[in-house]
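Here the complex is missing one protein chain, while the rest keep their positions.
Now for chain A:
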Amino acid sequence: MSEMMNKDTEKSSKEINEVEIFVSKSLRFGVLVSGAVILLGLVLFLSSGEGGYPGDSYPTRLRDIFAGAFDMKPFGIILAGLVLLICTPIMRVGISALVFIKEKDWLYVGISTVVFFILVSGFFFGK
């Protein structure tokens, strides 16, 4: 009896592990990429002493930030990295929702979707 239960928990924990390893890997990827981009921008700024924008100014709109990053402007690169960093938790919520769909856990598909939409609407309120 206890052996059967053990097998059951082993099986379910293995499934959860696969999913969690995927979430963990994508999160690590997001963190490494954003960290590397921010570091690149910071090193460029410190070595040249210039942010690439007049005076102490820097872009505050997404389009301007990414345009600046593609022009290799240090402040543009840093801010693009920060935007990527800001996206990692949002990505995590999105992935969790996909995981709940895969597990057919509709209650939590609903909960994650609600949370996701509240968050996305928050991001656009700022415009």
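As a working rule, contacts are C-beta pairs under 8 Å (C-beta built on N, C-alpha and C of every residue); 3 or more make two chains touch, one makes a residue touch a chain; residues count from 1.
Basically, contacts and distances are computed from a predicted model.
Colleague: From the list "Isoquinoline 1-oxidoreductase beta subunit", "3-isopropylmalate dehydratase large subunit", "Purine-binding chemotaxis protein (CheW)" or "Probable membrane transporter protein", give the UniProt name belonging to the chain omitted from this structure.
Modeller: "Probable membrane transporter protein"
Colleague: With the full complex in mind, choose from A:A67, A:L98 or A:I111 the residue touching the hidden chain.
Modeller: Touching the chain that is not displayed is residue A:I111.
Colleague: Take the complete complex as the reference. Which residues in chain A touch the chain that isn't displayed?
Modeller: Those residues of chain A that touch the unshown chain are 13, 16, 20-21, 23-24, 27-28, 30-31, 34-35, 38-39, 41-42, 45-46, 49, 51, 58, 60-62, 74-75, 78-79, 81-83, 85-90, 92-93, 96, 105, 107-108, 111-112, 114-115, 118-119, 122-127.
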